[in-house]
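All protein chains of the complex are present and in place, except for one that has been dropped.
Note that the chains are named A and B in the order they appear, and that numbering of residues resets to 1 at the start of each chain.
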Amino acid sequence: MWVNPVSEQPAAIELIDVSKRFAGQEAVQAVNLAIAQGEFFSLLGPSGCGKTTTLRMIAGFEQPSQGVIRLLGEAIHDMPPHRRNVNMVFQNYALFPHLSVFENIAFGLKARHVPQTEIRRRVVESLDMVRLPGLEDRKPAQLSGGQQQRVALARALVNRPAVLLLDEPLGALDQKLRKEMQLELKRLQREVGITFVYVTHDQEEALTMSDRIAVMNQGRVLQMAEPRQIYDYPATRFVADFIGTTNFIDGRVISIESGMATVALDGLGTACVPDQTGLVAGQAVTLAIRPERLRLAASPSLDQANHLAGVLEEIIFVGNDTQYLLRFEDGARFLIREQNRSPSAGGTGYQAGQTLYANWSPAGTNVLLE
Amino acid sequence: MLKNRSIASSLLLPSAAWLFLFFILPMIGMVIFSFRPDMRGGPFKLGWLPSITHYQNIFTGDIYLPLLWLSVRVAFSVALFATLLAFPLAYFLVFHAGKRSSLYLTLAILPFWTSFLLRIIAWKTILGSNGLINNLLIYLGLVNEPVRILLYSRLAVVVTLVYVWLPFVALPIYASLLRINPSLLEAAAILGASPWRSFFRVTLPLSLPGVIAGFFMVFIPTVGEYITPILVGGTRGSLYGNIIELYFGDGVNWPLGAALSVVMLVGVLIMALLVSRLVDFRRLVS
Partner (left out) sequence: MQDRRSPFFATYYLIILFVLYFPLGILFLFSINDGVIFAFPLKGLTLHWYQDMFGNTELLQAARSSLLVAVASSVAATALGTTAAIALLRFQFKGKTPFVALALVPLLVPYIILGAALLILFAGLQVERSLWTVMIAHTIVSLPYALLVIMARMVGFDKHLEEAAADLGSTYGYTLRRVILPLIAPAILAAWLVAFTVSFDEFILASFLIGRRPTLPVYLLSQMRFANRFPQVVAMTVVVMLASLSLVLLAQWLQRKGTVSTQVAPAGQIARLPGFEDISFQVEGVGKSSE
């Protein structure tokens, strides 16, 4: 049993070396996960990365080609879906069109022969929990998208599963409703205390809601950590690019001294970066810098050790930020983001065509090895 | 939606006119004709006095209504067995046939597109006293004499009709099973329903429109069936349709035939009205 070191409880879900092959293609490759009880865990990645397949293997709709899946310490990968103590909220809700809201929610309870009076009580309770009281007798076709989504949620939760699986449940909702439901889901998860395994391709959504995220691409888990960790210290180029926006610049290590490395930037100058991974001279590296960690100035700044000169190509006003596109000699561009702290009727003071400097400090730089 | 009335009218006019002239008019004509007391003067004579003697004949006698009821029962069993046998077929095609399912469907439907008369005649050679089944049974020693009831009986009529209609009934069932969203079945499974429960609570109810449509597609034509009884029904296999055909053929009593037809039609329409609550015509044009 793989015990969660922090709490001594068995992990809610464990995937040990799980792979899935479809007609010669590896949809999921050697995935190892341990999801703690009560955690809001997200599988994040672009379409086709294997996150939905992984979720479906936990549910039992796909069999792993290899590997072991455990629920609270018990192996379940051989169990058919209807016997696993997990429930799923489907992307298209999958509400039974011929049953009323009440009957939909009661479906799982009836399947387990829960007595009628108890069913009634729990259905009403779960409708209250998702804030849809009084809709028991309607049919799904009579509900709006948002309401259907909540019924799907209630239907899954009423069975009190050990783990709730959610397959991009907010995908069909409009922006505003999505944001509301994200907070709603988070609140619900805290209140009920069930482990959530959430699949999404929307990185902002994952960052907002999760306790931990596993970023996937091409069937592999690239990084698994808390949102902050993933954002500030992405492990690979893909993760850095997929989460938020990142500027990349390639270079080669020249020298290392007292925990700091000097990197030559492809003919554009040098940069000073922290050495956290044991760099050696001559090593090829890629630097990743978030746009908000760059400062645009007319001259190299004194309190930020790194600067690169470029020509300002565009100024983009985005409401709360102003973004600048700075083009370097070799054609590469940096995106610099600065908060609009106060209204400025006169504009930023910069003009396209000007030669300006992007300044940043070593601490704000990520060093990637591929 | 466009509102151009004149284009809509010109598009709709041909079919509306055809339906009116060649469907509504004949039907009304037949109802009117059924009140004509006799055929004196031939079919085109006008100026006869309407009378309800034919209807009296039908409802008070004990030939016609029992025969109609028999035909309904026969049609019902044909439709029932055809539907029951077709359901697993359709289920196989949708849930177990995988990529080749439309090929398998085509294979199953093809026999339906061959001459139905001759398929029935082929069955005569299979069911007859000298036919294949009897030869097999005698050869195996299961019986000493040919089993006569296989041919020229009501059983033969039912078996033959079930055979003829089976592929056709599978189609609407297939269509409605296909329309079931697969994630509904996954949802049922993850909620704890065993495969049997999933079938009875989700698959079957959702396929019901197709099943009912298939049932009626067989039931209605079969109520008026008269060819199969002629070919394989023998003397005991006559159905209501045979009587109607008689009065329009040799028995030359068209008004009585018309009255018999009206009675059958009304019966069929009542049954269809009861079912039409399950199918919403408005959905077809919304």
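The working rule: a residue touches a chain if its C-beta (ideal position, glycine included) is under 8 Å from a C-beta of that chain, and two chains touch if they have at least 3 such contacts.
All values reported here derive from a predicted model rather than from experimental measurement.
Considering the full assembly, B:Ile126 is the residue among B:Leu65, B:Leu80, B:Ile126 or B:Val147 that touches the omitted chain.
Interface note: of B:Leu80, B:Val147 or B:Leu265, the residue touching the hidden chain in the full complex is B:Leu265. Check B:Ile58, B:Leu150 or B:Leu166 against the missing chain and you find that the one touching it is B:Leu166. Counting the whole complex, the residues of chain B in touch with the unshown chain are 1-5, 7-8, 11-12, 14-16, 18-19, 22-27, 29-30, 33, 43-44, 85, 88-89, 91-93, 95-97, 102, 104, 106-111, 113-119, 121-123, 125-126, 130, 132, 135, 163, 166-167, 182, 185, 195, 216-217, 220-221, 223-227, 241, 244-245, 248, 254, 257-258, 261, 264-265, 268-269, 272, 281-282, 284-285.
Throughout what follows, only the chains that are shown with their structure count from here on.
Remark: chain B residues 181, 183-184, 186-195, 197-198, 201-202, 205-206 touch chain A in the complex. Here chain A touches chain B in the complex through residues 59-61, 80-84, 86-88, 90-92, 94-98, 107-108, 111-112, 155-156, 159, going by the rule given at the top.
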